[in-house]
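With one protein chain held back, the other chains of the complex are shown just where they sit.
All chains are identified by letter, namely A, B and C, in their written order; residue positions are counted from 1 within each chain.
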Amino acid sequence: MLKTARFPEFQNEEVQKKAYDILKAHDIDHLIVIGGDGSMRGATSLAKLGMSTMTIPCTIDNDMGGTQYTLGFDTALNTVVDAVGRIRDTSNSHERVAIVEVMGRKAGHIALKAGLACGAEIVLVPENPMPLHDVCRHLKETQIRGKEYSVILVAEGAYNSGDVKAFIKEHTEFDPSLTVLGYLQRGGGPSAFDAILAARMSEACLNLLMNGVDNRLLGYIDGHIRPISYQEAELLDFPINEKDYTLLSILSS
Amino acid sequence: MLKTARFPEFQNEEVQKKAYDILKAHDIDHLIVIGGDGSMRGATSLAKLGMSTMTIPCTIDNDMGGTQYTLGFDTALNTVVDAVGRIRDTSNSHERVAIVEVMGRKAGHIALKAGLACGAEIVLVPENPMPLHDVCRHLKETQIRGKEYSVILVAEGAYNSGDVKAFIKEHTEFDPSLTVLGYLQRGGGPSAFDAILAARMSEACLNLLMNGVDNRLLGYIDGHIRPISYQEAELLDFPINEKDYTLLSILSS
Amino acid sequence: MLKTARFPEFQNEEVQKKAYDILKAHDIDHLIVIGGDGSMRGATSLAKLGMSTMTIPCTIDNDMGGTQYTLGFDTALNTVVDAVGRIRDTSNSHERVAIVEVMGRKAGHIALKAGLACGAEIVLVPENPMPLHDVCRHLKETQIRGKEYSVILVAEGAYNSGDVKAFIKEHTEFDPSLTVLGYLQRGGGPSAFDAILAARMSEACLNLLMNGVDNRLLGYIDGHIRPISYQEAELLDFPINEKDYTLLSILSS
Partner (left out) sequence: MLKTARFPEFQNEEVQKKAYDILKAHDIDHLIVIGGDGSMRGATSLAKLGMSTMTIPCTIDNDMGGTQYTLGFDTALNTVVDAVGRIRDTSNSHERVAIVEVMGRKAGHIALKAGLACGAEIVLVPENPMPLHDVCRHLKETQIRGKEYSVILVAEGAYNSGDVKAFIKEHTEFDPSLTVLGYLQRGGGPSAFDAILAARMSEACLNLLMNGVDNRLLGYIDGHIRPISYQEAELLDFPINEKDYTLLSILSS
């Protein structure tokens, strides 16, 4: 891993040059970068210096340009769905609302897709966060309609989940339980989907390099692996799907 | 569930007529069928009599015409991958070969995709079963190359897994362990992928029916849900992917 | 469930009398109470009024008098161990400390036993909470000795885990990740140990009642089920084991 996102100094051109020189000194002809946005930017910098690179999208947050899917996302979703299932197992008369904070950085992909998968009653995403007063109103209505238990998924980028808990406690009769999944979402063995796609991407990566194509992000688009230039990848955005949000509202009502 | 595959008598036209009459007598306007090939044939029969139907593909075997994916397949794959991971955990000097029998009826979808996901050394599928003498030769070569442990996935439609075990024991120095996953593959909570796709298919199903479209299979093709006429679905075959088999050979070598 | 802990009004003698009358009006001869301290107190109150009761200890917190074990504790421990295992899977150069908050009310049983099971580097229990300055010193020493990753289990009764995170961030170079397991620990299917002990306790309960013994807590002591009078149960305390704490220090060093 380049871990460029973690090393802000990699934005420094001298550092990039040094990295390039080290790679060349070790006779490394091609660099396969596996990571998220920051990693791709690192690959882009090295490509500009003349390095032959390829980037495989890999972050649980699914928040990269140029691809509809990043490796790890399905694994993380399964972890969230399993966790919410366990939380739903337990309910009692006083704590009928469970808040579950999930990751996703500035995007609501994990929250929204996991919400669909586990039938969350409310999902709070950074792209369009429901005001907390609306959350409280929604909770009351939900329980009036007979639901015994409401699960609120909070994307880390939308709200501080502790604040959501405090707000609901103050403005309703509910005292929500709070689970913060944190790095739990980043572990565990890969799901079948991720393991298969990783194998396919590795194969595509080598095939492309051996055929002289490089400096691409391996985008996953409509079920196919597509090599996308870094420039295009930066511009090609796949935001959360408005339709998913609508479907969630229907399911949870 | 119609469970038509389980009720051969449903192939009888009188039985179909009776079913149709019962549905009509209960003022049922639309019938949403969730199941595999047999269920779709049942839906087709009722459609011919005038019933408005829709079929959602659902079988762990992924062996239906008209769709690249059937609900339940991803869940089953994750179960197989988890099981093989546990089997790999244990190895000892004498039992260096593990045979794992998986389901799939007459198709090798589960075996092949799970093989890719868990890096099985050998996968035996009904579409093109490797002769058992080749399996033995392959095992010997694999271990000469330094692999300590080989996993053989046997699709139920390819061989009797007990026979494979006996054959290997007779023709090599290995005494393989045997695991038959059986109905284990049909249980457990749905994976995130299956839960989300089920929600999307339910939505698509209702939208289509409300717009006057019916008697379709909801095919999943290249990441999109496509309504396919029953007739077309019968003809549109998605056999196991030759490329997957090649990729598996590369990975396991 | 009596859920007496949740209904403070059950401490009111009139309410108790009313409950007793309702039970008698329904010709209920024996009441088997399954729960924690509060439930046992409820059973004690009804017993004083003449009801024949028996209490089966059941709370994930393992914090009842009269028994070394309460049903649910083993299941919760397995959940925590699985979660910490996943959190350990992921580590990187900047976030080398993971804080995991576990339940346990005013006792450190879950934190301490789970800490032993997953090899936590630091466990903070309410019975004897390590000062946070010592935690910081310990973290630095641990990493100097070459450990790449430290897990801190915080019992909910010991500290606010958010405060622990903030303190460490302020006083060290570490920026700990935070996971709050919450009600996740109360769900999931019962572990084999809990399921078997539940079966044995049910059997013991019926045998005792049919032999005229009642108003007892079914204590689990040194591997055996022992009927303990409510009075004795209140007095017989099984605090966290000093030896476990010592063993943990040895393991994590």
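By our rule, a residue touches a chain if its C-beta (ideal position, glycine included) is under 8 Å from a C-beta of that chain, and two chains touch if they have at least 3 such contacts.
Note that the structure is predicted; figures quoted are calculated from it, not measured.
For the chain excluded from display, the touched partners among the shown chains of the whole complex are B, C.
Here the missing chain is touched by one residue of C:H30, C:H171 or C:R200, and it is C:R200. Interface note for the absent chain: among B:V15, B:I32, B:M130 or B:L184, the touching residue is B:L184.
Interface note for the absent chain: among B:V15, B:I87 or B:L251, the touching residue is B:I87. Where chain B meets the omitted chain, the residues involved are 3, 6, 79, 83, 85-90, 92-95, 98, 162, 177-184, 186-188.
Where chain C meets the missing chain, the touching residues are 68, 74, 77-78, 80-82, 85, 113-114, 116-118, 189-193, 195-196, 199-200, 203, 222-224, 247, 250-251.
Rule of thumb we're sticking to: only the chains that are shown with their structure count from here on.
Remark: the per-chain Cα centre closest to the mean position of all protein Cα atoms belongs to A. Centroid analysis (C-alpha atoms only) places C farthest from chain B.
Distance from the chain A centre to the chain B centre is 29 Å, each centre being the mean of its Cα atoms.
Chain A and chain C have centres, each the mean of its CA atoms, that are 34 Å apart.
For chain A, the set of residues touching two or more other chains reads 85.
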